[in-house]
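To start, the structure under review is shown below, and the notes come after it.
Certain chains of the assembly are absent from this excerpt, and the rest are unmoved.
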Amino acid sequence: MNIISTKDFSPENLGYFFDKTSEMRRLDNGTIDERRELASRHIGRQMYSLFYEPSTRTRSSFGLAAAKLGIGKDQTENAKEFSSAAKGETLEDTIQMFNNYHVDALVIRHPETGAAARAAAVAADHMAIINAGDGKGEHPTQALLDSYTIYEHFGRLNDLSVTIGGDLRQGRTARSLARLLALYPGNDVTFVSTPSFRIADDIKQELTQAGTSFRESDNVHDSVKQADVVYWTRLQKERFDPGESMQDEEFVIDQNVLDVMNPSAIIMHPLPRVGEITTDVDRDPRALYFRQAGNGLYARMALLDYLMARG
Amino acid sequence: MNIISTKDFSPENLGYFFDKTSEMRRLDNGTIDERRELASRHIGRQMYSLFYEPSTRTRSSFGLAAAKLGIGKDQTENAKEFSSAAKGETLEDTIQMFNNYHVDALVIRHPETGAAARAAAVAADHMAIINAGDGKGEHPTQALLDSYTIYEHFGRLNDLSVTIGGDLRQGRTARSLARLLALYPGNDVTFVSTPSFRIADDIKQELTQAGTSFRESDNVHDSVKQADVVYWTRLQKERFDPGESMQDEEFVIDQNVLDVMNPSAIIMHPLPRVGEITTDVDRDPRALYFRQAGNGLYARMALLDYLMARG
């Protein structure tokens, strides 16, 4: 099994991975004997992390997940500059090399959309390819941890009112979350952004086909009032169109926004943030983004635990 | 417990860490069964090395210390360039992420003075912060290994004549060693440098308050004659003032200096050296700087062994 796209997930396998993620969290926070048992579980298996682009969160959480499960690992932080890629080797040749190194899982981050699928196409059966982000394409383990965080809190992924805000045009986490919500009945999605950062038509079509209700707005206060989940994303200013100016201050979660939010809501963010949630919000019990980051570790442990138990 | 500053050390806990450092050296140089037992001791624990600045010695000795103790680990060599920091994430947010990754120890090197203390302020109780150098601030594990090296040789840290030479103005190892010597009675310190590289007033005040005698000199030969310990540091030429020219050749430990040194003295250096100790000195039995480097490994193993045995 490869993990290439959000489309690799279904309500059935998500249910399995959610239970596994909870188990990983419980054991890792258990006694030292439980942690020791966990760290002996997959001795003899190996993972390689092949990162062609910068990453702290994703790379370190995969690295720690492997360490916590006893999986041998090696990695490159900057495959683009320090590797055979610089000499002109194709991704396909690199993958065939790792096939022959008998690696059980290859975690890949690559700047080109579709790179993980290209890797999977030439990967040997014994080597699972895990997409850790490919360009503007997919980042399925982020989608897994995001949906787990909602599930962990509410006990369900259906019949929820979800507001997704910030850069929806290019943010792959916003797109992926909308897709996953469309797999479950009764969800209601509000997209909030300025006109030039609106969610793309393909996602709107998917939601329509799935029968998931949604609307678009440019008013933060109105959009968060009824939400069970407020999912906020970073404004990627390097991608602004020339001459365009986004009123940042209108897209910030601060005490004023907290005041109008549902008391039982949760606030999520894929991190890093650069000002779009003020730090005083961190003390609010509804702020779940750091726990969400931790769920990234446990969701990746769940995936690896599943993949390593095969064969 | 966090290890942020030389001030975290006292004669009491230094005694404990010195014994532990000796134990680590003994076991690591013991039989393969002893090394194997050591490498199984902390299975189930994890450490992360977050380095925002270049380092060979410190980073590799922490990495090997973890490996030798069975601690799972992951790291980034260049957090500044390849991480969320490049996207504008604050150090505090990065630390809160590692809190949620349930890491037992976070080793941090950062260019800004005070960064490790800022990290400790937001670190969870279960995660020990170890300062591996923050700007011109502190480098406490260097101070630990330096004082251990003296203790290992002389069996005490009191009633010693210590000459500290080279760049005393900016060298944090020289400053830290002077501080630690002030914790013990009867030490006598000679600082030797050119006028523009003199030790700063804050250290002189600390020594005065502690009742530790000291003097300043610009004559190497005179300063080393009576010393039990000659602690030499690198001249950081990139920090010379414009128009200033240091007579390097006067601040070199070579055969001429050896000839006037006490036969029972020891020569230390935090390394790397770039000519301020000539290589023919390496063969002199008083040259302890490579053993000192090895003590860096064992002192860090001692710290980690202590921190990992908690809770």
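Labels A and B are assigned to the chains in the order they are written; within every chain, residues are numbered from 1.
Convention: contacts are C-beta pairs under 8 Å (C-beta built on N, C-alpha and C of every residue); 3 or more make two chains touch, one makes a residue touch a chain.
These numbers were taken from a predicted model, which means no experiment stands behind them.
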item: Number of identical chains forming the whole complex, with 2 shown; value: 3
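The definition used in the following text is that only the chains that are shown with their structure count from here on.
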item: Whole-Å gap between the CA centroids of chain A and chain B; value: 40
item: Complex interface listing, chain B residues touching chain A; value: 43-46, 48, 72-74, 76-79, 81-89, 92-94, 96-103
item: Residues of chain A touching chain B in the complex; value: 28-29, 32-33, 35-40, 54-57, 59-61, 63-64, 67-68, 77-78, 234, 271-275, 279, 282, 290-291, 293-294, 297
